[in-house]
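Note that one protein chain of the assembly has been removed; the remaining protein chains are unaltered in position.
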Amino acid sequence: MKQLNIGIIGAGRIGKVHMQSITYNVPTAKVLGITDVFKDGLQELADKYGIEKVYDDYKEMLADKDIDAVLVCSSTDTHADISIEAAKAGKHVFCEKPVDLTPEKVQAVIDAVAEAGVKLQVGFNRRFDHNFSHVRSLINEGKVGNLELIKITSRDPEPPPAEYAAVSGGMFLDMTIHDFDMARFLAGSDVTEVYASATCLVDPAIGEAGDVDTAIINLKFENGALGVIDNSRRAAYGYDQRIEVFGSKGAAMAANDTPTNVTIMNAEGVTTDKPLYFFLERYMQSFRDEMVQFVDAVLNDKETPTTGVDGLNSILVALAAKKSVKEGRPVKISEIM
Amino acid sequence: MKQLNIGIIGAGRIGKVHMQSITYNVPTAKVLGITDVFKDGLQELADKYGIEKVYDDYKEMLADKDIDAVLVCSSTDTHADISIEAAKAGKHVFCEKPVDLTPEKVQAVIDAVAEAGVKLQVGFNRRFDHNFSHVRSLINEGKVGNLELIKITSRDPEPPPAEYAAVSGGMFLDMTIHDFDMARFLAGSDVTEVYASATCLVDPAIGEAGDVDTAIINLKFENGALGVIDNSRRAAYGYDQRIEVFGSKGAAMAANDTPTNVTIMNAEGVTTDKPLYFFLERYMQSFRDEMVQFVDAVLNDKETPTTGVDGLNSILVALAAKKSVKEGRPVKISEIM
Amino acid sequence: MKQLNIGIIGAGRIGKVHMQSITYNVPTAKVLGITDVFKDGLQELADKYGIEKVYDDYKEMLADKDIDAVLVCSSTDTHADISIEAAKAGKHVFCEKPVDLTPEKVQAVIDAVAEAGVKLQVGFNRRFDHNFSHVRSLINEGKVGNLELIKITSRDPEPPPAEYAAVSGGMFLDMTIHDFDMARFLAGSDVTEVYASATCLVDPAIGEAGDVDTAIINLKFENGALGVIDNSRRAAYGYDQRIEVFGSKGAAMAANDTPTNVTIMNAEGVTTDKPLYFFLERYMQSFRDEMVQFVDAVLNDKETPTTGVDGLNSILVALAAKKSVKEGRPVKISEIM
Partner (left out) sequence: MKQLNIGIIGAGRIGKVHMQSITYNVPTAKVLGITDVFKDGLQELADKYGIEKVYDDYKEMLADKDIDAVLVCSSTDTHADISIEAAKAGKHVFCEKPVDLTPEKVQAVIDAVAEAGVKLQVGFNRRFDHNFSHVRSLINEGKVGNLELIKITSRDPEPPPAEYAAVSGGMFLDMTIHDFDMARFLAGSDVTEVYASATCLVDPAIGEAGDVDTAIINLKFENGALGVIDNSRRAAYGYDQRIEVFGSKGAAMAANDTPTNVTIMNAEGVTTDKPLYFFLERYMQSFRDEMVQFVDAVLNDKETPTTGVDGLNSILVALAAKKSVKEGRPVKISEIM
């Protein structure tokens, strides 16, 4: 069996997730080498997962003939440039989201991979979640009929540090971007217009940093369906990730995942588990499955399931949402490009 | 025990609901007489519930000294005028919603009852629903903390005839008005701004009649919370009536009521009941409880739980939502008055 | 419309339930008179429900030509004798359970009503519960296929006073008898053998009084199915009333009813309502529906839905369970008669 040789650029939280899931759960691929701007603990990590090579920097990795594909897991501001370089070096690219905070640079990445004839997959892992992908299957099978309403509940367990707001591009580009992609995925259609009402109710420091932490976002889709996303940066009960689609034949809803299916009944009430605490717990299976599909797309020359266009369009929606809040009016996606 | 003598004006669907629930379930009141512009079957109805008097018209009822209070259950366009006449005749008034389609006439009713010193209650029965009133109690008890998000799902099992759109004032004034009142009730605060995206996906004839049948409506509240309502005129699985409130300490959600709590597990899946089919089944208990409180307010000189101001404000929100759809922008409530 | 004139013998808890539900919810019947050995408050009760007659004793009631049927809601030890007298007086009889603690006297009641040609219904109200009757319907419709297993969970919220054990005949005759009838109802078949393991874990005083408060009871049915009932006299979370039937095509389960369908999610967990507290709350609808069917059976000369034979057979199973615990072995029903 041919194994895909993968290099991972960036050994932070998400880079480690990929190391582990490729090593243990993707028999068709192998992490050949890793690199990071922070060298501390990098060799130990390589040893832990039996990774052969630790590169001084990503350029060294890109120069390695044995590397077939790279995962760009570095900081967001470097995603686009590294992806372009990797494409030029003939490597297939898996790029974490967002590809970039500006549509122009995302487009540059799309152009670069097209020219190089390599694969590009963007890390919208939630499409691979067992619940959400099942809802999409039900839609495909016609179980909800003609799609009319899409509702996404997406709330983090706790807010990031306020200073994160500046570098991340704000809640819409950092957090809601996953929901924008999910909305497009569920709708099977692009967003044409956004109206976002957003405010700062969780942490005043976030507001002072110019960002929001609570929002309700209306979406209109090309196919006529309507959508809504609600966000909060802090849910006291943990990570709240639910979706609902409604159509002419019925509705499908994905509830939260929980650690167990145990119920306790006592004098206080009937109590079940809180949702899995945060995205590593909640989406671990999806991180593995997106990797399985990336490797499959490369090895068998298939289209990747989340393309550069998906990366671009979600950013356009996020920028439209920001503009909508700023200007207090619905914003068409066509206004952004 | 003193019993309140009630006259019911309008013996249609909702008039009958009140006849039955007062007769059988409100020991503190008695339906003394009824009247309707349609005479067919009226006497039989009186006989069925042991009602003494059948009046030729509502003016005759208003002239009857024995009548303490009237329920205005006639067609919407007559609500305001009859309520004003009733107030002038010294009768306490329970008026079905909407009081009128124009804020001016609703204000006239409010003024008339104030001048006459009689009680006015508006038929926002859902506030008395066991699920929704419990959510409100949880908010009052501080269980969800500072309120941040309010979500209402409200979908009818089947659309009304398209011609109904014209006389009813459209979906926002006929159907969503209940949700606007619920939003205000849950928020404990008034709506300041509305953005509605709405469309016609269920029945083209509704669109041709100038109305919508599918909508997502953003709300901003005076207290800083955000809200969203989603509506459809046709849910294949029945009447969908759910709410969710989210705040700094957690969330509370009311699920649909069902005929039974029975689950069937077989080769096809694990299946439970659909929601109760429509509003008579779903809200029967609330129709009784609103009447109990109306009677209590009159007999014991308390404030009614749903006032003329509630009736007025919900209409303002509905009109703002209509304007928002027409003009494609968020509309402030202050623009409507 | 002909109304059935009903006399109620015994104005305790269950007698009052019937007064209320007949008066307000059974239009085809009327409570003409009541009587009780305790006279205190009896007239007030009659006034409250608009009941015309208060008899000095039940014999006076039975002598009243206007009375069509009586409800025997007096203490258990008088059920059989009063029922027999009522039958002889030509009155139709609704008798609360248990008809008697001895099979012989139950048989005597069955014989008396047969001879008098009057109707007899025994108060196994749970058969009329919306959940349980729906499970029975699903079985009838073939949805679970050939019946193989029947499971009943039946737990009271709190134990009765220990002294009650003596007069009531013990847990099996007082509490489990409802479950024995439910088992027969669900199985559509008679019990042939019982093995009961029972103990006293809730209140030592109950054990000292010679009774048990915790039990698991195995049943074998004539049709080959197996059954199990578990009982406790004290569930910290309230009244636990669930059933499950399992067959060749699947299973059907009835969950507990709750005051609301509201869920609270907070740092402690995801919490829903406890079950409705006790039998008056849980089974109110069934008390009304059994009365509707009794009245219908009398007015339209139909078979009553719960017959004297049902009353007899449940007592036989209860006595077999007692014997099983005493002798530590399975006991056949045929050993009891």
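When the chains are written out, they are named A, B and C in that same order, and each has its own residue count from 1.
In the analysis below, a residue touches a chain if its C-beta (ideal position, glycine included) is under 8 Å from a C-beta of that chain, and two chains touch if they have at least 3 such contacts.
What you see is a predicted model, and the numbers here were worked out from it, not measured in a lab.
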Hidden-chain contact residue, picked from the options B:Thr76, B:Thr102 or B:Asn266: B:Asn266
Among B:Ile6, B:Ala236, B:Leu276 or B:Val325, residue touching the chain not depicted: B:Ala236
Candidate in contact with the missing chain, chosen from C:Thr214, C:Gln241 or C:Thr306: C:Thr214
Candidates A:His134, A:Lys302 or A:Lys326 - the one touching the absent chain: A:His134
Missing-chain contacts mapped onto subunit A: 24-25, 27, 48, 130-131, 134-135, 138, 143-144, 249-257, 259-267
Footprint left on subunit B by the chain that the document does not show: 235-237, 240, 265-274
Residues of subunit C (touch criterion as defined above) contacting the omitted chain: 145-146, 148-149, 151, 155, 195, 197-199, 201-202, 214-216, 218, 220, 224-228, 230, 232, 234-237, 240, 246, 248-251, 328-330
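We take it that only the chains that are shown with their structure count from here on.
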Chain separated most widely from subunit C, comparing mean CA positions: A
Approximate Å spacing (C-alpha centroids) for the pair subunit A, subunit C: 58
Distance from subunit C to subunit B - Cα centre to Cα centre, in angstrom: 40
Mean-CA-position distance for subunit B and subunit A (Å): 42
Two or more partner chains touched - positions in subunit B: 249-251
